[in-house]
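Removed from the display is one protein chain of the complex; every other protein chain stays in position.
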Amino acid sequence: MVTLYVDDLAVSVEKGSTILDAARKLGIYIPTLCYHPDLTTFGGCRVCMVEANGKLVTACRAPVEEGMVVRTDSSAARQVQRTVVELTLSNHNGDCLTCVKDSRCKLQEVANYVGITPERMAMLRSAVPEVEVDESNPFFKLDRTRCILCGICVRTCQEINGVAAIDFGFRGHKTTVVTIGNKGLAESRCESCGECLERCPTGALARKDYEQPSREVKSVCPYCGVGCGIYLGVRGDRVVSVRGDKDSPVNSGQLCVKGRFGYHFINHPDRLTAPLIKRDGVFVEASWDEALDLVAARFLETAKHYGPDALAGISSARCTTEENYLFQKLLRFLGTNNIDHCARL
Amino acid sequence: MCVENFEVSLNEVFSRFKGRREELIPVLQAAQAAFGYLPVEVMKEIAGFISVPESQVYGVATFYAQFYFSRRGKHTVKVCLGTACHVKGGGRLMEAFERELGVECGCVIPDYQFGLERVNCVGACAIAPVVMVGEDVYGHMESNRVKEVLDKYEKGS
Partner (left out) sequence: MRKVLEPLRQEAIQRWQALQNSDKPVILVGAATCGRASGALDVMAAIEDKLREQGRDAIVRQVGCIGKCHSEVLVDIIKPGRPRITYGHITPELAKQLVEDYLVNDNPRTDLAVCAASGEETDIPCADELPDSKHQIRVVMCNCGHIDPGSIDDYLAQDGYMGLAKALEMTPQEIIEVLKQSGLRGRGGAGFPAGRKWESCLKAKSDQKYVICNADEGDPGAFMDRSVLEGDPYSVIEGMAIAGYAIGASKGYVYVRAEYPLAIRQLRLAIQQAKEKNLLGKNILGSGFDFELEIFQGAGAFVCGESTALVLSIEGRRGMPKPLPRPRTTEEGLWGKPTLLNNVKTFACVAQIIHRGAEWFKSIGTEKCPGTAVFALTGKVNKSGLIEVPMGIQLKKIIYEIGGGVAGGREFKAVQTGGPSGGCLPADLLDLPVDFDSLTAAGSMMGSGGMVVMDDSTCMVDVARYFLEFTLEESCGQCTPCRVGTEQMLKILHDICEGKGREEDIDLLVEMGKAIIDGSICGLGQSAPNPVLSTIRYFRDEYEAHIREKRCPALVCKKLIYYRIDPDKCQACGRCLKACPVQAITGAKKTPHVIDLSKCTKCGVCFEICPDRFSAVERKTGQAEELN
């Protein structure tokens, strides 16, 4: 263990911890933008600059040392923090009211902490890039005018998902998050898992149809057999969002494209709520007894005429393992091994 | 240039390498030498060859000034804007070329005869301002010689 002093408070942390870890243990706030606990540290945003033993360092990277004296609010640290945030804002689309991340935005939080005045901002020249929003992905958009190049999405795609559909492209003030050929996300290898937008500190990566839920309900994703823990966001009687449950031992908060974005069927008008039987070429609502009798009769009839191998069954990935077990039992009882289900992504 | 048949030349390029990660930049250089620039399809093939995600091939290629992503002009005019050329009026020279060619720096004229670029020092500071057309160097350039220089290439093309 290493003991150090952050703003005069002593704290002991594991060797190899960072100043940020130590400060957080003490409950001391240090602003960060590019830091994310799930990812490797990057150190590019420079807002977590603090003074350690008289030298300016990034708290997210600097390892603690025995007896180290850290000042999170020295005038030198404050000056860099403030300039960095001002610069970031000069480069950022500041139309907050139309941004889905408004009030949940990390940049807003950090700007509030360092203190940004309208007089200072008026002294700076606007350097917001003029780029079209990438709307090609059906579920979310990439608005580069709101991107602060923290690289969290890039690292997420590489480290969490292993897809690496995006990377930093170009350099200098032209640096931007790119896919190959700088084409839309839909044309890339992106699997739309949405892990990046869950971590994006600003509104650069955001859901297209975002609605703020009024309450959340803990549940399990119904799609495949993995059983990811989720929170369904509910508004009135509608499900308006899904997010991964970080505490779930199954997925630690991660989700795939279906789990995260495929919830619209719940409230969809076309969703089946009762069995349908086709009569004279038209589907007509029927009772379960009617439907099951019809299925049983047709199964027996088909097996009799063409043999049991003429039967096949496909079950749903939304079924539980037990349900699937029963389903295959049923088909084998009918004498066929033609069984499959759609639990593939 | 025939990008359609790139597989043939790309295999030739690949045959000179082992497909290791550290060969990415040399492979990109060799591919550009073969095609004149780096078409997206070529970069995708390179990603497969080196076993690197496509986005990273593009990320690396766009980081370095040497690589081009669209077809270049038959003759590339490079106006030197190194410090010595800058203080001796390289900027005005660039404007003169932009005016004469009708395109901005970094662009290629519609018939692909000329491309216009800036370069940050060709090391011929003693004869600044300097302009290069292809491999030819023109020292002590002046705005009123721009047309004359370009004409040499237009006729010979």
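Labels A and B are assigned to the chains in the order they are written; within every chain, residues are numbered from 1.
The rule is short, and it goes like this: a contact is a pair of C-beta atoms (placed from the backbone, for glycine too) under 8 Å apart; a residue touches a chain by one contact, two chains touch by 3 or more.
Keep in mind the model is a prediction, meaning the values are calculated, not measured.
Visitor: Name every shown chain in contact with the chain that has been left out of the document.
Guide: Hidden chain contacts in the full assembly come out as A, B.
Visitor: Which of these, A:T3, A:N161, A:T175 or A:S219, touches the one chain of the complex that we don't see?
Guide: Of these options, the touching residue for the absent chain is A:T175.
Visitor: Touching the missing chain, which residues of subunit B?
Guide: Those residues of subunit B that touch the unshown chain are 21-26, 28-29, 50, 52, 56, 59-60, 63-67, 81-84, 86-89, 92, 95-96, 99, 119-128, 130, 137, 139, 142-144.
Visitor: Just checking the interface: what residues of subunit A touch the absent partner chain?
Guide: Touch with the absent chain occurs at residues 42-47, 49, 56-58, 61-63, 76, 79-80, 83-84, 87-88, 90-91, 123-125, 127, 148-149, 151, 168, 170-175.
Here is the rule we go by: only the chains that are shown with their structure count from here on.
Visitor: Mind checking the centre-to-centre distance between subunit A and subunit B? Centres are C-alpha means, answer in whole Å.
Guide: Each chain reduced to its C-alpha mean, subunit A and subunit B end up 40 Å apart.
Visitor: Mind pulling up the subunit B residues that touch subunit A in the complex?
Guide: Within the complex, subunit B touches subunit A at residues 40, 43-44, 47, 53-59, 62-63, 69.
Visitor: Where on subunit A is subunit B touching in the complex?
Guide: Subunit A reaches subunit B through residues 158, 163-171, 178-183, 188-189.
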